[in-house]
Every structure is written in structure tokens, then in C-alpha cells.
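Here the structure comes first, spelled out in C-alpha cells, and everything after it is commentary.
The complex is shown incomplete by one protein chain, all other protein chains being positioned as in the whole.
Letters A, B and C mark the chains in the order given here, with residues in each chain numbered from 1 onward.
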């Protein structure tokens, strides 16, 4: 049987991708950001997944205003890095895992989540920046990502995004789906986006360090309460783009201490925790949790 | 406040559209089919809706295998009749109701239904045949449908479709959404598709009259039990395409006798009930329910 | 795929699930292309050449050229997609559905007028209804 053996959480700031692609990771500005991921890279090599289930949001890249899915699961065989206006990132094509993705889709739809299945889409920095952060540089043609990745895109562009509670419940459904897959597979689930940031208007540049840290504490220790927070809390306290954090709750809900929406087992082990301000406009948060 | 004042249920057989478009409605084969809708046309004229919320399935028309939404709500201003291979049907463009559609979308997403918003799509016979049946012939250019229509497409093409239970719950959420809309609007909700039919393989042509009638009885009187039926019942008893009937449960769930998933008020009034075999490969079912 | 598939014991019926969808991806996408009149014309002008522009399997192409919808379905086709081929040929849904049974058009039409195919013996594989494998193809021809 397949199993979720870890959850990983990280911001997916586009400027981090630019810094990697333009070899600026050792500049003073960027050094402390990347230093926060050194032990994560090591950890990933020592705990290699067979598949990464990667929760992110599309930033008006694959999905225009013509069609906006609340939850979209990538069931295709591969996904090309998108041209977001700067040209595509020089990173390898993302290979999918169509069999596991279709299995999860079927199971999760039968658990009353109304997914959109996507066989053809390009993936943007929301997906590729976390891969770069934890896997390091990879040659776009000769290189490859270390394992197949199932992209899972959440709408946080047009209001309303799904609620934190809905995301948390979805994580539990995903774990059930994974655990009902016959083949033995070691699956990581990653939640990306956030933390506090605002990219628009007179409030652009907002960072709320205290709120971010308290939110992280609560997400680890009391995720059901964290999931109950309404959208307006994120907007008001963590900036208009801070709403991306609801995606972390999908990964958190997939940890085995959560049963029927409540903490019923020992809290996951925090293998790594990192927080840094700023990367471009954003507070970078990063966490690795393993089941206790 | 807006209100759902009626629900309408009907098969949406493509050949019915062809019969209308080719002026064959008075042929012996088709006469009894259209006769079943005579009093419905009258009823619609006497009870004109301000908006029709029309639940149907896309038949591999707007959605290819590239992207398959479980539930898609049309929030655009208009939707053109699609060319399904025979050329587009000669019927008017469907005008949407973007404000109400967006309101319903927002409300229903906040009630934990994971909709896909669609601003641009073409609509196929699943949507236009029911309109033709109840509104009669309309000139494609000079004519118009009697009111705006919000298309709501349900995936029943690639397994798994949403469960009957999920559809029934969605109907309730849609009613709540409609009733929280400030403007006074008279809204009809239509559920389309079915009844028993199979379009494929050695079992093509399957019709199960007894099952259809019992299903109709149950859907009217004990919709929660009807909604609990698993997919396999539909496939086995009503043919592989009989699964379309789950869409009727969305309209039924939107009737005001249903509260918290249970019948808690007087059963709706059956204004009209019609059943006929065959139209092409299909058993035609049709029902008009008004709140008691 | 270890998920429960309770629909595998229904005679004469292929449920279009993720596995079929993967198998039939390009066949079905080719069908979608026939929703444009210009593509229908190009297909009619030279079917083989048009098919060769799609990364379908040779078997899928042969099944399309033969207009054998059962064969198309075994290679992953879905009837709502395949219907675009029938539409291109000017066929109705009744003609398409009937063509999968072995009955003549008239036989199938008559069966429908008489109330359609009976469910009796056609619920489970192994019964003796007219849709069971041991009774194929149907029709007098």
C-alpha cells in the first residue's frame, strides 16, 4: 500500500526561481534564504519520495478567466514549465504519475470533493520554485526532477478560494486515497504558497512576522483550529496574497494524526522549521513534518 | 429576495433536437414525444421564470479529455450553441445571468462545493434540447430564449460522476444561494438527462421502464433514499448512460421540502408527469414540480 | 488500479473510467477535432492522412477507418467522442448505437419502437439475455 511519509511546506516566491536561474543564490540578499533549505535538500536525499503530491496555486498561467477550477488535479504524463512572461524557467519538464493521480481523483471525488481532472496544462513558479528549492538546480534537458510529481492546483486568484476547513478536510481525503492504492509507494505531500505578503496597492509589502509565527505554531499543534480561521483573517493580517496559506492545510490534513477532522494521534515531528524576511515582497516560511 | 419557484426535469435526447430542427415533430414517430410537452409549454408561459438554472452534462463538447470539471457553472454573459459534428443547432444564443451566477458560485463554494467557474464555453444538446422542448421553436437570429439561463454542467462522461447524494446536497446549497440574492427573481431549476438508455456495445438500446417509473416515484416522494443509490444501480438497471439521472437530484434537492438533507415539508406538487419510449435510443421522462 | 470496479460484470458495457480514458486519449481527442467543419472536410478528403496527424495507435486508426465502434471502444474510445465520427458521416445516434449490436438498422429501430432492449438476463455477465457475449452478434443478418 502507498503511504504519505512526510509533508513539506514552503513559500514559492517567483523571485526565488529567478535568483536560482540567474545564479544569484550566493549574493548577500539571497544567501540566508537558500541557507534555510540546505538541510532540507539533505533531508530529501536521505528520504527520497517515489511521488510528490504538490499542492500549489496557478497564478493566472494555466487558467485564465475563461475557466477557474477550485481544485484541479494533474492526471497527465507530463507538464511543461510555463512562460509567465519572462520566458519559461530553465528547469526540467515535470513528469506526472497518471495512475496514482487518477486513483486519487477517483477516490477523492467519491469522498465528495468536486475535482477538475486536467490532462494538459503548463505549470508555473508555484510548482517549480518549491521543486528547485528542495531539489537544487537541474539541467532543463539533461537533468530531471528526482521523482514523478502530481500537480494539484487550488484557486486562490479569484475570490472565494476554498475555505481552510475545506482544504483541511481534503487533505484527509487525499490520505485515504493514497492509502487505498495497491502499489507500495512512498508519497510526500507538499503545501506551498504564503506566508504573509501583499503584491498590490498601497499596502503592498505588508509582512506580519508575529502572525506568521503564531499561525505556524497553530497549524502544527492545533490544525483544526487553524483551519477554522476565515479568509478575512488572512487578508487583514497576512496581506491579500497571504490567503495562499490555506493550501498548507491540505498537506497538514494529510498527516496521520488527523482522524475525522480532529487531532487523534501524536503530533507530527518537526524535522525542520525556517522563517525569513524578505524574499522580494514575501515572508518565506518552510517546514518539514514527519508522522510521529 | 430571489426564490426557486419550480423544478423541471426532462431527458435531453439529441434526436429530439434534430426532429425539431428538421420540422419532423408531427411525424408519427415523434408526435407522442412532443405531445407530452404541450401542457409544459403552456405551463411555462403561465409561469414565466426570470432565470433558468439549467443542470445538464456536456457530451464531450465544451470539455475534451484535456480538462474535465466535476461541476462547472457558466458565469459568462452568453453561450453559443456548439457544433457537435452536425453543425450548430439553429437556435438562439443562450444569454447568461452573470450576476446571479457569480453570486451562486460564491455562495456554493463557501458551502464547500468545489465548483469550476466558466466564462467561455459553448453549450450542446444537453442544454439546448430542454429549452427547445419547453420553449418551442425560436429563430436563431430574430428569436431569443424567454429568459436568461445559467448553465451548470456536471461530469457524467468520465467515471466517476459525482454521487447522487452529492448532487442532492448541491441542490440544497443552490437553493440557499438563490434565497440569499437581494434582487427579487423568480428562478426555475431544471435537471436534465436520462432516463434509461445505453448508447454503447452489445447492450445498446436498453430500456428499463419499470425501473424508471419506480425511480421517478422515489425521487418525488423519498428523494433522500433515491439519492443514496450507488452509481452501479444506474449502470446495471438503467444502462450506462442512465447515470445522467443523478443530475435530476440537483433540481430535486433545491425544492423547499428538503431541509438538512431530509424531507421536512410537504411534498412538492406534481404539475405534470410524462414518460414515453422511445426517442431514438432513450426513454423520455419529464416532470414539473412546484413547491407545495 | 486497485479501486473497486463494480461495473466490470455488466454485459456488453465498457465504463469509461480513468484507465479507458488514458488508453483512448488521442483517439478521443482526434474525435473532438471533428467538431470543426474544416477538419471534417480534411478528414473526409483523406481519412488515413488525417489520422496520421494524430499520435493514435495503428489499431485505433484501423478501428476508425473500419467504423467499428465496438473496436474503437475497446481501444479506449468513448461514445460521446466517437459520435463526432458518426456525425461527420451523417449518421444519427440511433444508427451509431445500433451498429454496435450486429442488428440491422431496421431491426434495431424496431426493437426500440417495441420498447427497447429488455433488462431481463442483461444485468450480470453469465445470464442469458440478448446482450450477453455468447449471443453476439445479434440480428438476423
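Just so we're on the same page, a contact is a pair of C-beta atoms (placed from the backbone, for glycine too) under 8 Å apart; a residue touches a chain by one contact, two chains touch by 3 or more.
None of the values given here were measured: they were computed from a predicted structure.
Considering the complete complex, the chain that is not shown touches A, B.
The hidden chain makes contact, of the residues B:181, B:234 or B:274, with B:181.
The residue from B:75, B:132 or B:172 that touches the chain not shown here is B:75. Contact between chain A and the absent chain runs through residues 14-15, 18, 29, 59-61, 64-66, 82-87, 157-160, 196, 198-209, 211, 230-232, 235-237, 240-241, 277-278, 280-281, 283. Touching residues on chain B toward the chain that is not drawn are 75, 98-99, 102-103, 105-107, 119, 180-183.
In this text, only the chains that are shown with their structure count from here on.
Taken chain by chain, the contacts link every pair, so each chain touches all the others. Summary of the copy comparison: rotating chain A onto chain B for the best CA superposition needs 180 degrees, to the nearest 5.
Closest chain to the protein centre (all Cα atoms averaged), using per-chain Cα means: B.
One finds 37 Å separating the Cα centroids of chain A and chain B. Each chain gets a centre from the mean of its Cα atoms; for chain B and chain C, those two points are 25 Å apart. Residue positions 17-18, 21, 25 of chain C are each in touch with at least two other chains.
Residue positions of chain B touching 2 or more other chains: 65-66, 158-160.
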